[in-house]
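One chain of protein is taken out of this complex; the other chains stay put.
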Amino acid sequence: MLTLKDLADRFQLPFRGDGGTQVTGIGTLAGAQSGQLAFLANSKYSMQLAATQASVVVLGEADADASPRACLISGNPYTTFAQISALFDDGETVDEGIHASAVVHASALISPSARIGAYTVIGARTVVEDGAVVYPHGSIGQDCIVGEACVLMPRVTLVKRVRLGKRVRIHSGAVLGADGFGIAMHQGHWIKVAQLGGVQVGDDCEIGANTTIDRGAIDDTVLENDVRLDNQIQIGHNVRIGAHTAIAGCAAIAGSTTIGRYCLIGGSAGLVGHIDIADKVIIGAASIITHSIRQPGEYASGVPFQAKQDWLRNAVRFKQLDGMARTLNELKKKD
Amino acid sequence: MLTLKDLADRFQLPFRGDGGTQVTGIGTLAGAQSGQLAFLANSKYSMQLAATQASVVVLGEADADASPRACLISGNPYTTFAQISALFDDGETVDEGIHASAVVHASALISPSARIGAYTVIGARTVVEDGAVVYPHGSIGQDCIVGEACVLMPRVTLVKRVRLGKRVRIHSGAVLGADGFGIAMHQGHWIKVAQLGGVQVGDDCEIGANTTIDRGAIDDTVLENDVRLDNQIQIGHNVRIGAHTAIAGCAAIAGSTTIGRYCLIGGSAGLVGHIDIADKVIIGAASIITHSIRQPGEYASGVPFQAKQDWLRNAVRFKQLDGMARTLNELKKKD
Partner (left out) sequence: MLTLKDLADRFQLPFRGDGGTQVTGIGTLAGAQSGQLAFLANSKYSMQLAATQASVVVLGEADADASPRACLISGNPYTTFAQISALFDDGETVDEGIHASAVVHASALISPSARIGAYTVIGARTVVEDGAVVYPHGSIGQDCIVGEACVLMPRVTLVKRVRLGKRVRIHSGAVLGADGFGIAMHQGHWIKVAQLGGVQVGDDCEIGANTTIDRGAIDDTVLENDVRLDNQIQIGHNVRIGAHTAIAGCAAIAGSTTIGRYCLIGGSAGLVGHIDIADKVIIGAASIITHSIRQPGEYASGVPFQAKQDWLRNAVRFKQLDGMARTLNELKKKD
C-alpha cells in the first residue's frame, strides 16, 4: 500500500498534509473518490480543486494553498502524475515462453526470457531479444529484430527488415515495414519500384494503433530514439524522424522527408515529401507543410471555422483574393 | 418469396400497381432488373425513374405519378429502403459454439449461444453474452464485455477494459481500448502516462473498419447509444460522444473532447482536444474545429478548390490578408 510519504520520498518532492494518507488508485480531480490521487496541471480545471474528493492532489506550488486535501507539490505536476500512474498500470499478460500455437521459423532466434503469444508467426532469421513480449496474433516477417524489453500489443505486423531498439512499444494494428509507395509510369502502365530497404526504430519509441511505417526504397526509414507516434499516422518510405519528436494522431509524412529532434506535430497535419524540418519545430493541428522549415518555432495553416452561412460568404471570396489585392493596390496608388 | 403487398403490409405503407408483384432482390434505379426493387430518395436521380426496369420502386408521394412501375409510397423512401434492404442481407456465417482453435482464458465467460470464430483469443475475466458473434481472428483482451447480440467482424481487436452494450457491430481492423496518447516530458525524454481507464460503448453502436478508439487515461472513453462511426476514424482517450451522433470516414477527435447527441460530423473533419460540442451540431467535411460550439447548427471551414494556377495566385495573397485589411481600413477612413 502506497502512502503520500512513500510517493514524496520516491520522487523527492515536498508534500502537505498527513504523510500517512493511503493512495489506492488514480482519479480525476472531478471524479476521484477517497483513497485516490488526482492531479492539477491545466488551469482550465483549477475550479475543480475546491470540491475534489481525492485524498491526495499532485499540483504546483502556486495551487497548494487552495487545496482542500493533502498534496504532493511538483514543479511539473503532469510529469509527476505520469510517473505515479505507472505504479498503477497493469503488467503484461502474455504467459512465459512461446505459446504452443506460435509458428516460428527454424532460423529465428527467440530469447528464453521473451514471451510469444498465441497465433504469432515469426519469419526467417528474425531475432526476439530478452524480455520482449509479443501479444497474440503477432505477424513478424523475415530479418526483423524485436529488441530487449519491446512490447508488441495484439496484432502488430512487422512485414520484413524491421529492426526495433530496446523498450519499443507498438500498439494493435500497426504495420511496420510494408512496401513504400514507389511507382513509375512505363508505356501507359504503372510499374512497381521494389522496396529494398527496411525500417529502423530507436530505443524507447512508441507507435500507435493502426499506424503505418513503410520500409525504405533503398536505404531505411528511420525513427531515432524516443520518438512518440499516436494512432493512424502514416510514415512514408525513407522518412527520418529525429529523437524525442512526438506526432499526434492521423498525421501523414510523405516519403524522404526528414524531421528534426524535439519537434511536436499536431493531429491530422500533413508534410509533403522530400522536405527538411529543423529541430524544435511545432506544427499546428491539420496544418499542411509544403516546403522545408529551417528555423525552430511554431507554424500553422488553415482557416478558422464559422457558422456555415458565414463561412460560405467568406470562402467564395477566397477565389477573388488576387483580384481584390490588385484592386486594393490600384486604389492605394491613386490615393 | 416477398410481394409488393407483403412489403406494404409489413411497413404499413400505401402502394400502387399489382400487389402480387414479386420482389426477389434489390437494384439501383438505373441498374435494376425485372424482379428487383429500387428506390428514389435523391432528386438528383429522378431522371432515371422513367426508364427503370425495377419491378417495384420505393418513392415519395410526389414521384408516384411519374413512376412507370409498381411503387411503394413512403414519407421517407430512404428509410423504407433501409428497412427492406435488411430482408435481403446475408446472415452471420460463424458456426455455432466456440471454434476448436479459439484460445479462451479459463476465467472468461462465454454464453452457450455465442459464436466464436477460428483463431480468436479471449483474455481473463472477459464476458461474451448471449447471441454475440465473434468472427475469425478476434483479439479480445482482459476485462472486456461483448454484449448481447454484438457482432465483431473478422480481425477486430478489443485491447482491454472495453465494455460493449447490446447489438454493437464492429468492422474488421478496428482497435478499441489501445493506450491513449499520454506523454510527459521529463529531463529531455518522454515518459508515458499509464492509461488506466477503459472504453464504454452503448447499445446499437456501429464502428467502422480500421477505426481506433483509445481507452481513457483515468476515466473511460464513452460512446453513448446508437453512435455510428465510419471507417478509419480516430477517437482519442476520454472523448465522450452523445447518443445518435454519426461521424463519417477519417474524422479525428482529439482527447477529452465531448460531442453532443444527434450531431453529424463530416468525413476527414478534425476536432482538437478538450472542447465541447453541443447537441445537433453539423460539421462539414474536412472542417477543423478549434474551439467549443455551444449552439446547434451547421459549421464549416476550409477554402474552395480551384484550378491550380488560379489557386496559387489566391493562396499567396492569404499571407497578405492582414496587410490588405489594414490598407483597406486606412483607405476607408480617408474616404
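So that you can tell them apart, the chains are marked A and B in the order they are listed, and the count of residues begins at 1 in each.
Note that contacts are C-beta pairs under 8 Å (C-beta built on N, C-alpha and C of every residue); 3 or more make two chains touch, one makes a residue touch a chain.
Fair warning: this is a prediction, and the values are worked out from it, not measured in the lab.
Only one residue from A:Thr21, A:Gln200 or A:Gln232 touches the chain missing from this view: A:Gln232.
Of A:Thr157, A:Gln200 or A:Thr245, it is A:Thr157 that touches the chain left out of the display.
Between the chain not shown and the residues A:Gly75, A:Gly91, A:Pro112 or A:Gly188, the one that touches is A:Gly188. In the full complex, chain B contacts the hidden chain through residues 25-28, 31, 42, 44, 76, 78-79, 81-83, 85-86, 88-90, 93, 99, 101, 117-119, 135-137, 153-155, 169, 171-173, 204, 206, 208-210, 226, 228, 230-232, 244, 246, 248-250, 267-268, 285-286, 302-309, 311-312, 315-316, 318-322, 324-325, 328, 331-332, 335. Not every partner is drawn; the one left out touches chain A at residues 101, 103, 119, 121, 123-124, 137, 139, 141-142, 155, 157, 159-160, 173, 175, 178-179, 181-186, 188-194, 196, 210, 212, 214, 217-219, 232, 234, 236, 250, 252, 254, 268, 270, 272, 274, 282-284, 287-290, 297-304, 306, 310, 313-314, 316-318, 320-321, 324, 327-328, 331, 334.
Here is the rule we use: only the chains that are shown with their structure count from here on.
Distance between chain centres (mean CA atoms), chain A to chain B: 25 Å.
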